[in-house]
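Heads up, one of the protein chains got dropped from this complex, but the rest are sitting where they should.
Order of writing sets the labels: A and B. Residues in every chain begin at 1.
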Amino acid sequence: MTSVAERVDRLERQWAERPGVLGWLTTTDHKRVGLLYFWTTLVFFGAGGVEALVMRSQLIQPNNHLVGPETFDQLFTVHGMTMIFWFIIPMTTGAFGNYLVPLMIGARDMAFPRMNALSFWIFLASGMFLYIGLFSGFGPDAGWFNYVPLADRLHDPSRNIEFYTLGLAFNSIASTLTAANLIVTILKLRAPGMSFNRMPLFCFAFLAASFGLIFALPSLSVDLIFLFLQRNLGFHFFDVAHGGSSFLWQHLFWFFGHPEVYILIVPAFGIATEIIPAFTRRKMIAFPLVAIAELLVVFIGFGVWAHHMFATGLPTTTLVFFAGATSMVVIPSTIQVFAWCMSIYAGRPKFKTPLLFIIGFIVMFVAGGLTGIMFLAIPFDQQTTDTYFVVAHFHYIIFGAAVFPIFGGMYYWFPKVTGKLYFERPGQISFWIIFAGTNLLFFPMHIVGLLGMPRRVYTYPGDMGWTSYNVIESIGGYITAVGILALFTNLVVSYFRGAPAGPDPWHGPTLEWSVPSPPPEYNFAVIPTVSSAYANWDADDRERDGHRLTAGVGTLERGHEQHVSSLIDGWTSEIVDMPHSSPWPIALALALSLLFAMLVITHYLFAAIFAVVIALTLLGWHGKEPQES
Amino acid sequence: MSDVVAVDTRARERFPLGVWGIAMLIATEAALFAMMVGSYFYLRFKNAQWPPAGTPEPKVVVPLVLLGVLMLTAFPMWKAASSATPRRWLLLALVVQSGYFAMEVSDFRDDLRHFTPQQHAYGSIYYTLLGADHGHVAVGLLLDAWLLWKLLFGMTEFRRKAVRAIALYWYAVIVLTIVVTLTVTSPAFAR
Partner (left out) sequence: MLAGSAAGLGVIVAILVGAWFKRGVDGADRPGTITVIALGIVTPILVLAALFAYSDIFLIRGTSPPVAAAATNDLSVRVIGHQFWWEIRYPGSGVVTANEIHIPVRTHVVVSVHSDDVIHSFWVPQLNRKIDVFPDQVNRVELYADKPGRYRGQCAEFCGLQHAHMGFYVFAQPRAAYDRWLRMQARPAKRFNALFDDKCSSCHAIQGTPAHAHVGPDLTHVGSRTSLAALTIPNTAAHMADWLRNTQQVKPGSQMPEVDLTNAQVRQLTRYLESLK
């Protein structure tokens, strides 16, 4: 009779990665892919942060000459693109999603491990693509929403906008693949007994955001394709002289753009809804309401896009409809905010660093949400849109509602990923510095916007009364940077000097806390059975798992095996063989990069050749078939 | 030690993971085409004359007949997905689909002789929408060819699932082509 030790040993041998760099280049392990995403997005976060600091340094004085308008226009454009597409989305879906979702649902990997690796390499290549454009002087410079006619060939003749259209199209392939992977994983790979209503709220959030990406990104892609064709092949979609419409760009853009902002914050809501139970030691209040709200906010968010166009001269009836729809999308958010707050109130909170970041998130999200509600008063919107008031609004939301939970999540899961505890005191200090800095940076923007300062200006006159606010904002920016540096210094030092964490330092509610820290390659030696959404708190179930491990039931150790379950009830439906370690993802990403490189220099013949190479790579990818069960 | 949890063996036969993957692809491509079709109608209602003066009205009979032919290939694809000997059905489907594709390419080039995408938004959206549709048909042909080549080496579980996945892809392409064909021929209907 095989012992537990022998079973574990067999699993370790089967799931072991290739050693060294080659192992990282060919990895399909969701944890490694998650870590690759994590470090890469941090580099882009740094780039976006530097862009912001340069802008704040230019704006600290009126009529300043630190950078000229060409550079400034590229800075604010690339800052927006980087933070949204190369930081928040890949950090939440690519890093947190990839690493944690399989662990939380009791799976050994994502549904499509090679596609997961592919999405990372494409993401990395797309970022290099954009920044090669920026560093060679061809950075996109028409704003992150790139309105036409400003972005058409006549008004922006250089290659800058090709780096915009192709860079975003390239990046969106990665996000779409990640979203598809998360959806199928969450729907089909849950552990036995994890019916749909017993999923952690984190999974509901990531499911909602992924559906959002699947249905919203194509609208942006269509816009990008149309603009590329118009700029490079003489097509006409947006120019009124040939039957096109400038409004078409905006409609397609915002049909994507509004769901996008929910895609940015909903995964962060998911992080918050795991940290709160862990640090208040009770279950989330109104769990079903919160779960439905997470799905509903993305769904309703598809119906409100034209509230970004209230000043464009659309008919008043249209505007009123969209204001009405926008008021509906508020409700799922308010449900969640009060559920979080009441859970903290009703629990026994431990005010450690992760929870501090979540509380900071709630305060800033509510502040940003309140200014958002103000925008549904159309006349108010028509005064404040395109001013610093709206810059304040969306930064309170994005920094508050997306970045704060990301920071909190980094602290929360640090012990799981590294096996070490972080230093608590410096963690709390880093929180307070960042909280103070971001409020100093973004709050005065409300005021200066109400005083009439428009956005996207590289300088401003000294006699408008805007100067002192800009000074405070810039100082706030520097303080925020210091706080963020403190945060990462703490994490790095903790990595080398922290105390061992063990599997479950927080007595966390979800399954990732039931495995060692860091988790072994195969995640679970025995596939867990689940009877609630707080699986790690169900001591009976975890004890039964231990018995099953000894008996060899559900250990799935005959190959790279993964359990697949039914959609609603989580009943076992089959065992499948998973791919493990493959060179095809990075090869395909390389071929795709070359295709996009050819497109940006409009060498269509070579682009077609690389398309053929991609097809051949896909042939090789599907050459070896999985073992029969 | 019995597991607390039930087992659902029917689910295994219903939708393998590969089919789910194709379903995700279809969802995102459907959204893509929905936005393109939406753009067609948006541009149409922005223009008093559609097609613009000097551009011929779209043909109706030939596109609809060809559409019917493509729709019929759903049958051999379905038979391939549910049969133990899919090769003959796949071959039949591939032949008819290739014929359809060849006719469409010929029509496309004929259209280009009368008006181009560079002339007006009508041409731009017409050729982009049709071109995207034909592109998806072309990919389907390649997938059929790949399957036929794989099946030369015999049948396996993986190949059976692949046939089902690619059949699903074709059903989606057929629905897509219905929508696109009706869209680009619509000026001839609504007078």
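As a convention for this text, contacts are C-beta pairs under 8 Å (C-beta built on N, C-alpha and C of every residue); 3 or more make two chains touch, one makes a residue touch a chain.
Keep in mind it's a predicted model, so treat the numbers as computed, not measured.
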Displayed partners of the chain not shown (whole complex): A
Contacting the left-out chain in the complete assembly, out of A:320, A:568, A:601 or A:615: A:320
Hidden partner chain, touching residue among A:363, A:485, A:553 or A:609: A:363
Per the touch definition above, residue among A:10, A:153, A:282 or A:622 touching the missing chain: A:282
Absent-chain contact - pick from A:232, A:383, A:428 or A:550: A:383
Which residue of A:8, A:311 or A:485 touches the chain not shown here: A:311
Where the unshown chain meets chain A, residue by residue: 68-70, 73, 142-143, 147, 149-150, 155, 240, 245-247, 281-283, 285-286, 289, 311-313, 316, 319-320, 323-324, 327, 330-331, 334-339, 341-351, 359, 362-363, 366-367, 370-371, 373-374, 376-380, 382-383, 385-387, 452, 454-461
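Note that in this section only the chains that are shown with their structure count from here on.
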Centre-of-Cα separation between chain B and chain A, whole angstrom: 32
Residue numbers on chain B that touch chain A, as the complex places them: 1, 3-12, 17, 20-21, 24-25, 27-29, 31-32, 34-36, 39, 42-43, 46-47, 52, 117-125, 128, 142, 146, 156-159
Residues of chain A defined as touching chain B within the complex: 111-112, 115, 176, 179-180, 183-184, 187-188, 192-193, 214-219, 221-222, 225-226, 229-230, 233-237, 242-245, 248, 251-252, 255, 529, 531, 544, 547-548, 551, 553-554, 564-567, 569-574, 576, 615, 619, 622, 625-626, 628-629
